[in-house]
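For reference, the structure is listed below as structure tokens.
Complex shown without one protein chain; remaining protein chains in place.
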Amino acid sequence: MMGRPFIHRSPMPGLGLSMGITLTMLSIVVLLPIGALLLKGASYGPAGIWETVNRERVWAALFLSFRLSLFAALFNLVFGVALAWVLVRYRFPGRRILDAAVDLPFALPTAVAGIALTALYAPNGAFGRLAALIGWKIAYTQWGIFIALVFVGLPFVTRTVQPVVEEIEREVEEASATLGASRLHTVRHIILPMLAPAALTGFALSLARAVGEYGSVIFIAGNIPMVTEIAPLLIIIRLEEFNYDAAAAIGIAMLLISFLMLLVINLIQVWSRRRIGDV
Amino acid sequence: MSDTSLARKPARFRPATEESPAARRALIGVAFLGLGILAFAPLIAVFAEALADGIAASLRSLASPDARAAIRLTLTIAAISVPLNAIFGIAAAWFITKFDFRGKAFLITLIDLPFSVSPVVAGLCIMLMFGTNGLAGGWLATMGYPIVFAIPGIILATLFVTFPFVARELIPVMIEQGRSEEEAALTLGASGWRIFRTVTLPNIRWALLYGVLLCSARAMGEFGAVAVVSGKIRGQTATMPITIEMLYQEYLPVAAFSLAAVLALLALVTLLLKTVLEIRHADQLAATLRR
Partner (left out) sequence: MHIEIDEISKQFGTTAALHPVSLSLPSGALVALLGPSGSGKTTLLRILGGLEFPSSGRVLLDGQDATGLTVQERRAGFVFQSYALFRHMTVFDNIAYGLNARPRASRPPKAEIARRVTRLLELIQLPDIGARYPGQLSGGQRQRVALARALAIEPRMLLLDEPFGALDAKIRKELRQGLRDIHDTTGLTTIFVTHDQEEAMGLADLVVVMSMGRIEQIGKPQDIRSRPATPFVREFITA
């Protein structure tokens, strides 16, 4: 039946052990739990999931999470590309520290980031006071959620774009200039299109991270149903009410969004590889 | 030398690959401003709030039984889950890079999967599998092994969210290095374990350390997934991040921020070590530093 063997014979030792550890741990830690969620969803049926999700409060939470994540990821797209450019192309005092600081959102626990951002942007906080001068309320509004999501998504675009900036051949930029293009024209028509696939990948990663983010958001959000209540929080609330079915339904909706974004990331990569190839 | 032969460098000349000095300065300014507001300010805020009542108050709150229990628990969790994760990462990288089999790309996708799942959903999944009402949890609990609302559940949640860290760093490095060194050792009659210890490990040690470092940072800081499965029992299943949340909700900001400052210090050490690794051993780390 099978055209080729499932595993090629190899003199390399350790096949059984490495395969055993890999598959066992993958199953226990990842596959069985996700399977349990999907099974719950299956027992529930699409109609059942729809019934739970199709409530105003759930929609509001999912829509809020997705919308603000999109805005935050867009902000990170622009800022992240600029930052990657600055870090790779320019030499200035403090560059290494800036470069290391990009990873801070990866290293700083989300709960720590959450209370720190709240302390800064609350009406009596350092930035909150400034904003209050012009009547702008940040913490406990959607602005606060936006800022927290920008924070957690900060590294993705920069870290995916940086290696690509490093690889741009100087000759390509020079060619553009010899053909009469101004620097701005070169940036817009040569450099940015070359960075686009990596930037889009980073954008999608940042978006995926933001949609699922919980720890850094809940402190600053205010968590008012329909207004500043994010989808992951709603899952926690349902779980605390022991309403596992509702929690699972929202969880499946979020899982589907994640899978969709994973698919988009892969499609971007396939598309850019096919189009640009390797020259 | 006559004056005409000296080309006066016109002010506007600049290499074709550079932006104007004004654009440069503006971009560098944006970078400092952006990271200043987004990264440095929160970091400073943590320490400022922790020391709001002086260092003595801060240290006193860290010495409280709850805080000490939280620190102990978080270290325990990390001490168990990080080595497990490293073992998995090494095994997965060995399996994936030393053998040819069908569905390899799919397996890698599955290993990466936890990165794209919300930590809260991860916690929910563990709850549905191992919770008392879950598929296996009820049976395990009656056998005397409660998982959820206990340490094993927190470890599972931590493993889930950190799952790809080590494997992801090792796989690209091991692909790059190929199999020839191991094959050579094999022809010389070395045993499998000996090959791993004397040939493979020296080649991947920095990448392994890098992965372990990132994994530890995340393991000690995980909040969302742990919040779901821990049950938040003070002194028993409240990790440092969970305790921070509880203290903060109880309007004990100095206590909350003091504990947060400990985690922030750990994060800074992580970043420092990571930067040192990237500078010293860049050639032995995965080319893409993307996570």
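Every chain is named by a letter (A and B) in the order it is written, and numbering of its residues begins at 1.
Please note the rule applied: a residue touches a chain if its C-beta (ideal position, glycine included) is under 8 Å from a C-beta of that chain, and two chains touch if they have at least 3 such contacts.
This one's a predicted model, so the numbers in the text were calculated from it and none came from an experiment.
Checked against the hidden chain, the listed residues A:27, A:54, A:182 or A:243 yield one contact partner: A:182.
One chain of the complex is left out; on chain A, the residues touching it are 169, 171-172, 174-182, 185, 189-190, 193-194, 196, 275-279.
Where chain B meets the missing chain, the touching residues are 4-10, 12-13, 15-16.
What we mean here is this: only the chains that are shown with their structure count from here on.
Within the complex formed with chain A, the chain B residues making contact are 16-20, 23-24, 27-28, 30-32, 34-35, 37-43, 45-46, 49, 84, 87-88, 91-92, 94-96, 98-102, 107, 109-111, 113-122, 124-131, 133-136, 156, 159-160, 163, 179, 182-183, 186, 191-192, 195-196, 214, 217-218, 220-224, 227-228, 240-242, 244-245, 248, 253, 256-257, 260, 263-264, 267-268, 270-272, 274-275, 287-291.
The residues of chain A lying in touch with chain B in their complex are 4, 6-8, 10-15, 17-22, 25-26, 28-37, 39-40, 79, 82-83, 85-87, 90, 92, 94, 96, 98-113, 115-117, 119-120, 125-127, 150-151, 154-156, 159-160, 162-163, 170, 173-174, 176-178, 183, 187, 208, 211-215, 219, 232-233, 235-236, 239, 244, 247-248, 251, 254-255, 258-259, 261-262.
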